[in-house]
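A protein chain is absent from this complex, but the other protein chains hold their places.
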Amino acid sequence: MSTTDPARTDLGFTDPDPRRGGPLDRLPAIVIPVVSVLLAFAIGGILIWLQGVNPFQAYYVLFSNALGTTEGLLRVMQKSTPLILTGLAVTVGLRAGLFNIGAQGQLLVAALGTAWAGYNFQMPMVLHIPVALVFGMLCGAAWASIAGALRAYRSVSEVITTIMLNSIAIALVDYLASEPFKEPDQPLTRTPEIAPTAMLPTFGIVPSGFLIAIVVAIVFGWLLSRTTQGFRFNTVGLNPSAARYAGISVKGTILLAMAVSGALAGMGGAIETLGVTGRFEPAFNAGLGFDGITIALLARANPIATIPAAILIGTLRSGAAALQFQTGIEPEVVDVILAITLLLVSAPIVARLLFRKRNIKQTQVTQGWGS
Amino acid sequence: MAADEREVLLQATGLTKRFPGVVANEDVSLTLRKGEILALLGENGAGKSTLVKMIYGLYAPDEGEIRIKGEAVRLAGPRDAIKRGIGMVHQHFQLVPVFTVAENIVLGDEPLRWPFVNMKSARAEVARLSEEYGLKVDVDAHVEDLPVGTQQRVEILKALYRRADILILDEPTAVLTPQETDDLLRVMRGFADSGVGVIFITHKLREVLAVADTIEVLRGGKWVGTTVPAETSQEGLAQMMVGRGVLLQVDKRAAQPQEVILDVQGLTVTDDLGLPAVRDVSLQVRAGEILGIAGVEGNGQRELVQALTGLRRCSATTVTVNGQDILNKSPHDIHALGVGHVPEDREKDGLVGPYSVADNLVLDRFAEPEFASRGVRDRKAIDALSTNLVQQFDIRTPGITTTVQSLSGGNKQKIVIARELAANPVALIAAQPTRGVDVGSIEFIHSQIVGARDRGAAVLLVSAELDEILGLSDRVAVMYDGRLVDVLDIAVADRARVGRLMAGGSKDA
Partner (left out) sequence: MRARYAYALAIIIGIAIVVCFFLDEIRTVSVLSFSLRYAVPLILAAMVGIVCERSGVINIGIEGQMLMSAFAGFFGAAVTGNLILGTLIGIGTGMIMGAFLATGAVTWKMDQIIAGTVINILAVGLTSFFYVQGQVLPGNTPIVAIPLLSDIPLAGPVLFNNGLFTYAAVAIPLILWVLLFKTRWGLRTRAVGEKPSAADTSGVGVDPMRFWNVTIAGALAGMAGAYLAIEAAGTFERGFTAGRGFTALAIMIFGAWNPIGALAAAFFFGLTQGLASQLQADEVIAIPQQFINMLPYVLTIVLLAVVSGRIKPPSAVGRPYEKD
């Protein structure tokens, strides 16, 4: 019996050899996400219409507010930044065969750690920003490494542990922000504001954090497709037995991939703290980590493609507030649109609609809880 | 013939089954009568399993008709087939490991004492069947704790419990010793005598000639002929199976053994459950010779190979290659010392299916300076080597960027062999090198292994195919229950003697 389980080995979207396939082969890879998004918009439009609002007008309001003004664009870039990074976090995990659904927890822990480093340390800007940023990334990496170590050494599914670690992180940061790290003499559960030396600058209307995220995404695109380390990640993700046989340390790769994944999610939280909120607050960006899953799958685990996917979702999130203000539509319609997008990119519905094929191989990311 | 008088249990006409890219069965017909043993013979990939899976309702035929006891049927699933008296013993046992023997046997057809499963009557019924057919099992044992031979008995009992009068056995002897095989053939004959129609799938000619009433031969998904044992021979059957004369004998010169390359002394390895799998094995392989390890699968060969290639921890007094210690070294380090490894399960251990041919050809050397500088992979060098190897090893692929998963078994194996031999190994450890490979590729692979030997490599060949061992080896070691029971020179290693040793017979007997 061939013990290679295609469910595990073929994620269906890994393309380690960048030259493979002509334009025709590539077409479906782009078409399915695009059609999925359009369909999700259509379903969201029906919901909006049910509320008595013209969906075209609603979407116009949403997009024109998000993209039509300078402040809007700034906000879109700010919103997209942590999304690019959590999308990358999930992507790096997927490439190495890990489903990190704990980007949320890693981001939270990192955001708090960054805030602490931001208000606690006193140093010049050239030092303070990188120190706070790296500190946050290390927090995220450490948090993810708990799951990484358990997966590598005890064969415990990272899906279970990251679910548990998400819940632990929520409670932990809530405690820390309400007790030891709390801003003194304030009723709110939040940390003090970070020092001005730790604030990320903005170039014109472009926040530096956004640029960092884009550069990181491009670097990871290159790392995963061209380097030996990327080859290790891909090989472990596609076939751990063959990886071992090829002399790759599977345990080491799992540990590294999980730490890198956590560091990326952490970077998302760190930039959000240093560039947008300026402190840690409760309910800090709930859902960013889960958006990361949608983005990674929308981008079919391609690091470069996380950039447009994240900007799209950032635009939706950013325009949702205006939508509520101007039309009375609840901003959570965006969550509905995103849930449907996630469903459509990972279920065979669109492919069946487009290609009228019954047997379409599904994107299998996980292999159950078991070891 | 007398057989024609007997009632027809099963008649399949013009069955065709297509899968994306392949026609697994094309216009295949067969007739099974009461009390008949029908052998379905063919190479790997000839379409035997597909055919019986259609008869068992696991696949729906694209064309053709199945009649059971005269009635045309469309089987919606195994449930339909079971209802009509078809039982099947699967090549890969279909048993729930954590269930008991009795639970496994009654699953899907449970006796009830509403609302509960009546386990008491289930156990009694299983015990009765086990007694009646002489298939000894402990009804309360958990299947995961049973040896394979016993698990097979459970599978057969499962079919009998459902009162099957058409019994399909898919490659049942692959996991058995020659002696267990003989027992099974006797049991099959017993079923036939009691009126059951048996379909027996195999690719082993000897067994077919020993037990079959009728032989149907498939090749490349098509029916090629029907015969009976009295009118044919092993050579005749082999010719039908592959469609031309086959070199059952490998063409090679006598070995010129040189110095000892691979030296193993006192090797002990445990399996996944921590039980001893290899017990105190010592062997030496010299440059320019092939040492074949014969044995029924599951007697420690897998663990032996894993230990020697660094995939499993072990203990030993000595394990050296060319005098260098390789005991518990990493697979990478062992490889770097010039040990090539053709893994038993190439899909799992040897290849990354979604990768290109080129990436697979450098899988074990991707980080070496030849193919990468400062952590960046050198595509040009990889492609140059790959283009070369694809030609040299006759790998039939549209190009070096084609994914390996889209190639045939034979071409996949050639990629593994090419990669391992390209590094000019001092030692080659090849496990089941021709499993699931077409005949043309088998000959090519055999000639490559002999070629490596002639270039001075020490070759350790592990195979469950006794013919392969006897055809290729210069010396034959027999493994039984984790021990090397004997090492014979090829001149004195005949089928009977090796078979006896494989079954645990002492070397003096």
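The letters A and B name the chains in turn, as written, and every chain counts its residues from 1.
Going forward, a contact is a pair of C-beta atoms (placed from the backbone, for glycine too) under 8 Å apart; a residue touches a chain by one contact, two chains touch by 3 or more.
Note that the coordinates shown come from a computational prediction; the quantities given were computed from them, not determined experimentally.
Across the complete structure, the visible chains that the omitted chain touches are A, B. Screening A:Val61, A:Leu150 or A:Ala270 for touch with the missing chain picks out A:Leu150. Check A:Ala29, A:Leu73, A:Ile163 or A:Ile304 against the missing chain and you find that the one touching it is A:Ile163. Residues 5, 7, 47, 99, 101, 146, 150, 154-156, 159-161, 163-168, 170-172, 174-175, 179, 287, 290, 293-294, 297, 330, 332-340, 342-343, 346-349, 362-371 are the ones on subunit A that touch the missing chain. Panel shows subunit B; residues 56, 58-59, 77-79, 82-83, 88, 90, 94-99, 103-104, 107-110, 112, 115-117, 158 of it touch the chain omitted from the view.
The criterion applied here is as follows: only the chains that are shown with their structure count from here on.
Distance from the subunit A centre to the subunit B centre is 45 Å, each centre being the mean of its Cα atoms. By the touch rule above, subunit B contacts subunit A in their complex via residues 20, 92, 309, 311, 330-332, 335, 341, 343, 345, 347-356, 358-359, 363-364, 366-367, 372, 375-377, 401, 403, 405.
Interface residues of subunit A facing subunit B in the complex, by the touch rule stated above, are 1-4, 6, 9-10, 14, 16-17, 19-20, 226-229, 231, 234-235, 238-239, 241-247, 359.
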